[in-house]
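Of the protein chains in this complex, one is absent; all others appear in place.
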Amino acid sequence: MSQPDARHAPLAQIPPGIACARDYELLCEHFIPAPTLAYLAGGAGHDRTRDANLAAFDDWTIWPRLLRDVTHGHTRLALAGAELSHPFLLAPVAFQKLVHPGAETETARAAAALGACLVASTLSSAPLEDIATANADGRRWFQLYFQPERAATQALARRAEAAGYEALVVTLDAAIRLPSLSALRAGFVMPADCAAGNLQTLAASAEAFPAAPPGQSRIFQGAMRAAPGWADLDWLRSETRLPVWVKGVLHPDDAADCRARGIAGVIVSNHGGRALDGAPASLAALPGVRAAVGADYPLLFDGGIRSGGDAFKALALGANAVLVGRLQVWALSVAGALGVAHVLKLLREELEACMAQAGCATLADIGPHCLAAAHEPLAAVRAIPPHPCGPAD
Amino acid sequence: MSQPDARHAPLAQIPPGIACARDYELLCEHFIPAPTLAYLAGGAGHDRTRDANLAAFDDWTIWPRLLRDVTHGHTRLALAGAELSHPFLLAPVAFQKLVHPGAETETARAAAALGACLVASTLSSAPLEDIATANADGRRWFQLYFQPERAATQALARRAEAAGYEALVVTLDAAIRLPSLSALRAGFVMPADCAAGNLQTLAASAEAFPAAPPGQSRIFQGAMRAAPGWADLDWLRSETRLPVWVKGVLHPDDAADCRARGIAGVIVSNHGGRALDGAPASLAALPGVRAAVGADYPLLFDGGIRSGGDAFKALALGANAVLVGRLQVWALSVAGALGVAHVLKLLREELEACMAQAGCATLADIGPHCLAAAHEPLAAVRAIPPHPCGPAD
Amino acid sequence: MSQPDARHAPLAQIPPGIACARDYELLCEHFIPAPTLAYLAGGAGHDRTRDANLAAFDDWTIWPRLLRDVTHGHTRLALAGAELSHPFLLAPVAFQKLVHPGAETETARAAAALGACLVASTLSSAPLEDIATANADGRRWFQLYFQPERAATQALARRAEAAGYEALVVTLDAAIRLPSLSALRAGFVMPADCAAGNLQTLAASAEAFPAAPPGQSRIFQGAMRAAPGWADLDWLRSETRLPVWVKGVLHPDDAADCRARGIAGVIVSNHGGRALDGAPASLAALPGVRAAVGADYPLLFDGGIRSGGDAFKALALGANAVLVGRLQVWALSVAGALGVAHVLKLLREELEACMAQAGCATLADIGPHCLAAAHEPLAAVRAIPPHPCGPAD
Partner (left out) sequence: MSQPDARHAPLAQIPPGIACARDYELLCEHFIPAPTLAYLAGGAGHDRTRDANLAAFDDWTIWPRLLRDVTHGHTRLALAGAELSHPFLLAPVAFQKLVHPGAETETARAAAALGACLVASTLSSAPLEDIATANADGRRWFQLYFQPERAATQALARRAEAAGYEALVVTLDAAIRLPSLSALRAGFVMPADCAAGNLQTLAASAEAFPAAPPGQSRIFQGAMRAAPGWADLDWLRSETRLPVWVKGVLHPDDAADCRARGIAGVIVSNHGGRALDGAPASLAALPGVRAAVGADYPLLFDGGIRSGGDAFKALALGANAVLVGRLQVWALSVAGALGVAHVLKLLREELEACMAQAGCATLADIGPHCLAAAHEPLAAVRAIPPHPCGPAD
């Protein structure tokens, strides 16, 4: 049994020896108690989709290109009508007090410092107003879970508007969440003080099924009775002056529907493998979504980003920008705001290095032509002209 | 060497900490002596088909869908002219006294309680009449092995009719069964008191080859001389008022022949990998069988179901319902009828959760369009429109 | 370091507990000193082709078929104008005294007893005449390596004719053999008394490169100067009254050339992975060879047969019969002639069981239609009709 108090407290400076963003994944196990780490790292069920998210990046390699002038290069992009200096957003991650006493306020300060758009979670440990204060100079969106009562949902939206959040991101893939087996087996229990930021009651029950009428299905007539529909989304759009995004899209038809219904943009995501164990990898779903929504629709990617090279692949396969979830939390656990800022800086620099090597000066230069399928030996060889090797005599 | 008596006796209640149906697979090794477990878990030969059964589910992922109203959802289906509340049947599993003194009567009670159609085995430890009594309020079919003499086969059919069984399921893939190497190596020996339910003589000889005339093949002129042919099947149909199903179908042509000859329905199965080591995975064979028999022919699936998500995939690939074999026995070993009822409840709820996430309110909504091939990175990317990423300036 | 004398001497009876032919592979390590086992089991170089030989069988699964009448079934075949009771030949394996003092005379007795055609090796420990004596009632062919001098080759052919061998099998893939790294590392040295059966000088030098003129290539102007050409093969055919086979064919064009030049038949083989490390798996090459030579040309398969199911797959992919090499030696090491006879019996029965389950009464019923590719999930699903699952209401 791991002993929580044997872990290090978060550091006040960036530790030496970190060579790449992913190194925080190795470091964090010295800072996060094992049951908590199991909860945060775990996916739904047997972790199949979580693992597939990472493996999907290995299906692609990146073409290096030579002698391209990229001295005018940059990573700026226009997103939702404003400019970002780089395409890394901080994904909504709940209950950040689990790994750092400053919780989301640390993350929010890092986001502001590094120019990363912050997507704050409904399930934050800190109230959304405190997060906004810490992020005063930054860009921030609010991730919204529909509440059982519309009034509660509306109240959240109002608070987000008032606190300077610039968009609402409605997460739609979590109406039903089966528990993480690894968290269960590790004995994780949500501490009472971690989950009371924005809501009165919430706690660990977020992951249990609600009750259903006697003799009926806990799923269909229980959990899903509380799940939102298109009418709720239309209502929300009419109730707020903020643009409404949808997070949790995988199927191309759902993405096309979102566009048709006036949604501002979609985030391809499977909730980090924490929703449906057996869903496609985010990266595998991404190209189909881009094809469905067309070239000009705002499209973000979430699911398995561990390096700037991963971000490059997601951009090449159709994303305008990417969200970073678990790496954010690992860095937070190691060194608070400094850690999160550091991981963002590393990711950006890794992306720049990748772009430079691929001959891409701007994000607009990145596309499917920058990638090669990793496992297609036969395709190339069919084009070889006969007798390429000339003898000496 | 494992010590049988060091195992736990079956519990009188469901143990805590079970998070999913498959957890019974982990638990059961504390309740079943190792040689018996090797016998029950083992496949024929080197377990290739048994393992392929499970691996085949990883060839597919499930599309989550958003914002679908499934509050009217249910898992009811019409099968063989009657209604079932869910598509999980209990597969015929022989010799259940090996894991629980109550044997099949426990299973039968659980089936009745959970509304699962029970398929009782010819090789049950308990007589089929006792099973029927325990299952009085339930739905039950009888799995029939052709006996060396037609009279004996007829007697079994008569007893099944008299005891309220509603269909005969003839298993046709077990004329020759090579022993399970793992069972042999574990030193498994069938106890005398496990195998005397319906037949006078049977015991472990079920798995040995019968004798052949001197100088002739133990296979062709021995075992296969006793194997049934189409004429026997036609005879059986004429002798019984019950509908006759065939279990053990993999090849599409065999399935089409069954339909053409008046068989009520077929069960795609490779006997859990216990018949021909090297046969295709059940799930790999399923789509071809559905294509061969057409959309309206009753078709069940057996082979590797370990979760509601597995069932969802089998339904999507053409099955009307699925049979659960090994999980049934693992749950029986842990907690008797309660365990079997619990595993059925978990499976159903896992299926419902999967349906809800996939936007399917009823079984009729499930189809191949709900699945994505897990390993096709190139197919999707070819559809991406050019330059999806727009720069900031 | 393994201690040779700690091994068991060959048994005088078949040991208990053997459930399948391949079990001799597990048993033999108790009977063969580790360096010798490394030499016999090893392939050339890094064992890539040796391992690929086995892995190739997993590319295919076997369709079970139902209700076929195979009570007239048998495994007889006509090969080279005579009848064999089953399609298992004993492959030429050199230096059998390494594992049993009786060496090839044991093998020869087993072959005669089980009706297996024996292919005796030029490099046998026992003289070919002794082998013939032990095999008096059997069918036997002689595997011929071209000798540096035609007179020596002719002498071997004459002796084979005189001793009742019915065909000459010329092995053509061993002009250059790189040493087995595992044998080298295990410290294997050929004992002087193992390799003097038919030739005056031979010994371990069989695997070293011959000398070349100063400044020239040990390969091109050394080893390959001694390698036979078409003229040598034509000469051999003109010098002997026996049919001449070629062993070591993989490329379809070489097979077609053999047929065109009057060779009686070919054996698809890569020398058990002991010739060119990096050559295709035998089973992968087989279908192309069958397609090149046509349906009526005698074609044998060698390379990785470990079970009757493996033989079934080779027959389905184009072979008329198969050769068994390493299993033969493992069984010889365990129980001499009895062991070899036993492994032949097991293989035949495994093949019969496989045939019966696949609905094949005779070898002529076996073909590519009996196999399914193991890794093609998408092909089958495209044929599913829409909405196969019907709801209850």
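For reference, chains read A, B and C in written order, and residue numbers begin at 1 within each chain.
One rule holds for everything that comes next: a contact is a pair of C-beta atoms (placed from the backbone, for glycine too) under 8 Å apart; a residue touches a chain by one contact, two chains touch by 3 or more.
Keep in mind that this is a model prediction, so the values were computed, not measured.
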Check: When the whole complex is taken into account, which chains on show are touched by the absent chain?
Finding: A, C
Item checked: Contacting the left-out chain in the complete assembly, out of C:Ala175, C:Leu199 or C:Ala383 -> C:Ala175
Notebook entry, point to check: In the full complex, which residues of chain A touch the absent chain?
Noted result: 17, 19-20, 22, 58, 61-75, 307, 309, 349-350, 352-358, 361, 372, 374, 376-378, 380-381, 383-393
Next item on the list: Extract the touching residues of chain C with respect to the undisplayed chain.
Entry: 45-46, 48-49, 52, 56, 59-60, 76-78, 83-84, 172-173, 175-176, 178-179, 181, 184, 217-221, 223-225, 227-230, 233, 246, 248-251, 253-254, 257, 270, 275-281, 284-288, 290-291, 294-296, 299, 315, 317-320, 362-364, 366-368, 371, 373, 376
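We take it that only the chains that are shown with their structure count from here on.
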Next item on the list: State the smallest step count from chain A to chain C, taking one step as a move to a touching chain.
Entry: 2
Item checked: Interface composition of copies chain A and chain B: same or different, split at half -> different
Item checked: Angle, in degrees to the nearest 5, of the Cα rotation that carries chain B onto chain C -> 90
Note to self: Distance between chain A and chain C based on Cα centroids, please, to the nearest Å.
What the structure shows: 56
Notebook entry, point to check: Which integer distance in Å separates the CA centroid of chain A from that of chain B?
Noted result: 40
